[in-house]
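Here the complex is missing one protein chain, while the rest keep their positions.
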């Protein structure tokens, strides 16, 4: 088991491709995505409206080596600033196999 | 990055509106919801049965300031006690933007 | 609140029944499943292809007593080794009700 | 005669697909209808059946005979849960007894649909207003059961109770609301509307029904395991109560002078048990009740019993009496 | 006459289902069309309407009259967002003004469909190429609005701008792409193809439309709350701009010598506001704009206004002028 940082990002679904590009660029080994999440935040109620598709959120989770965290977070910050969304970081251990 | 508490709730889908009301009442800044989860617990196998819709779970995640945790948890406890479900709390850091 | 270990597994959807059997065998008290996740990892891009259903991931989360962790992880390791996928472990607290 | 009915009925596609669904689970096939398709299929069926019913009413007009039928339907839907409850209380908690009573007091739209198709196959006419009867039978059982629960239960939570919420869960419950709404729209939109919707509501109907029953078969088979929990008493109940309800419904229909076909549908409505509207309402109004009792009972016992043995049986009896 | 139109129009199923959707939310029913069904319903509608249009064009051929109509459509789709923008700027930020301008410059396929059904009911003929006109009107408004935003905005982010991305969002946006593609396929696949697809694209069309409008009613009602944010100005705008657009479109259609039916569809296109293609494009091109302004405006104000009051009104005026 090696310690890693677990990054969770909740973002406007339209920004998802963009965010995944940034993660790839930052050199993460991988990520897991739930494309449709609903929720509530500063920008009000989201989702529950598949008709226009405008209010959908996506959830991205990526586990990365601790030393890479800073780089990744910095590359995400501008998007979060401009487009809203949430980014949480927590500690986890990766089961090597 | 400011430290926060991450609350994860898995509850009968029928209770979801109720739980979200409680979270709003407890003054969380937001939450993220996955409306359909399956699973297994004390009340047996859940989900995998979209026909009756009776066995569906929902997943709610909310990041809140540490000092608010107690209030939120206490407001959720009665629902969990009466309707079953699970509530997990863990540490995380919120990327401010 | 009692401390628990939170195990998160991302695995080929075809392996899901298998993984759940292992968890039951290891005596977890329950688990929560998101049957469809997309993502990227060593085995390349996954999901986004409902037609063949071959590239789908599933996500499993289980909270277990700390002392059970080792047993569970060991029972999962062979599957992960052979079929790929990811397993993360982190600390959490369980709200007893 | 009986026997031919039984066979003739058995060999129609929707019922065969129900068994294909059962079989899929038995042979461990990974066949499944993915979420949320079953949900949308059932919305379609409610939409179509409701709309057709409305068109039927608009065509027929509302004579006293119809009013009597609707009244009788409502009465039965309130009576059945009463006696069901007291039978069930011998073995079960107040919560479970009430929930199961609601399940059997209410109706199953798909059973009704299958029965109507059965009549059409035999060229036995029936009134479009029977759909209205069905719609009216969805809610009363829920109200009665929740009141019984409230009166008899000692549980604290039974106390915090709101008439508003109960009414909403009983009458504005998604499936009740959609069938009622479609019925009214069917009445309002008349000839032209009916013609425009015919291909959607009539022509492809049986096909969609097959898919829905395929899924019902799969779900029923998956829930069969829960019946062990239910035990002999409830398993027997799932077969006997429909027979009791039919035994009450048929004479009543006769004395009220219902037509041959209407009487059959009235009987099947009384004999059928809900597995969508009521379970959803019970989760909200009687959360203490255990869904893995009432869902498998109506889905895995009463539904198949009614469409295979029940329908030909009820019709045979009705044929004898009415002729 | 007006009045009969109004009533006759009101009592057709799709519109009634829109109101059933509104009602569901008002009475707090838990009725909902689960994700992603609304998405697939709208894909179906775009597919069907596009294909029908293509078949219509293939039948009709492309005379100058048609070319003129298409040109006029494109012109209006570029003009409307211009004056809309300057009206909106009096109260709103550049981003919001631009996004709302795009919404009203572009069109609503479902409004068009409802209008076409309305004509068919009254046996007023119209050209299949009007679908092409619709398809052509989806994109220009997006381009114009983004350019306005870019010129007027001081926001940094307005700077990082790519013509490529704008073009893609405007022309290859899922819904624009599908309707255009289906149109072309309709033209190419000719008689045989059209016959093979008739049951799917024509016969069940109205039924699917009912379901879609049921969902639109639900979503519109849910978004009504956001209108408080929008305030009186924008609420009024949602009713008045369609009237202004119609007031521009009708004389133009007359001078261009459009037929009775074509003029009506042309008018409804100008008066309608987008709630799928444009919002999606705006999220990408003008993310600063607040979707809880432009979505409820087009969905909860302009759409119902057009299908209930607008359509009969525009047609009455056109009837008077053309006759």
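In order of appearance the chains are A, B, C, D and E, and numbering begins at 1 in each one.
Keep this in mind: a contact is a pair of C-beta atoms (placed from the backbone, for glycine too) under 8 Å apart; a residue touches a chain by one contact, two chains touch by 3 or more.
Predicted model only: the values in this text are computed from it and were never measured.
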{"item": "Chains shown that the absent chain touches, full complex", "value": "C, D, E"}
{"item": "Touching residue (missing chain; options C:8, C:36 or C:93)", "value": "C:36"}
{"item": "Touching the absent chain when the full complex is considered, from C:1, C:25 or C:54", "value": "C:54"}
{"item": "Touching the absent chain when the full complex is considered, from D:24, D:82 or D:244", "value": "D:24"}
{"item": "Of E:40, E:239, E:256 or E:316, the one touching the omitted chain in the full complex", "value": "E:40"}
{"item": "Those residues of subunit C which, in the complete complex, touch the missing chain", "value": "12, 14, 36, 44, 48-55, 82-83"}
{"item": "Chain not shown, touching residues in subunit E", "value": "35-36, 39-40, 43-44, 47, 51, 168, 172-175, 177-178, 181-182, 185, 188-190, 192-193, 196-197, 199-201, 203-204, 280"}
{"item": "Positions on subunit D where the hidden chain makes contact", "value": "11-13, 16-17, 20, 23-24, 27-35, 37, 117, 121, 199, 203-204, 206-208, 210-211"}
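Keep this in mind: only the chains that are shown with their structure count from here on.
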{"item": "Neighbouring chains common to subunit B and subunit C, by label", "value": "A"}
{"item": "Most distant chain from subunit B by Cα centroid", "value": "E"}
{"item": "Residue-number overlap at the subunit D/subunit E interface, same or different (half cut)", "value": "different"}
{"item": "Length of the line joining the C-alpha centres of subunit A and subunit C, rounded to whole Å", "value": "19"}
{"item": "Computed distance of Cα centres, subunit E from subunit D, in Å", "value": "41"}
{"item": "Multi-partner residues of subunit C (at least 2 other chains)", "value": "34, 90-91"}
{"item": "Two or more partner chains touched - positions in subunit E", "value": "33, 35, 37"}
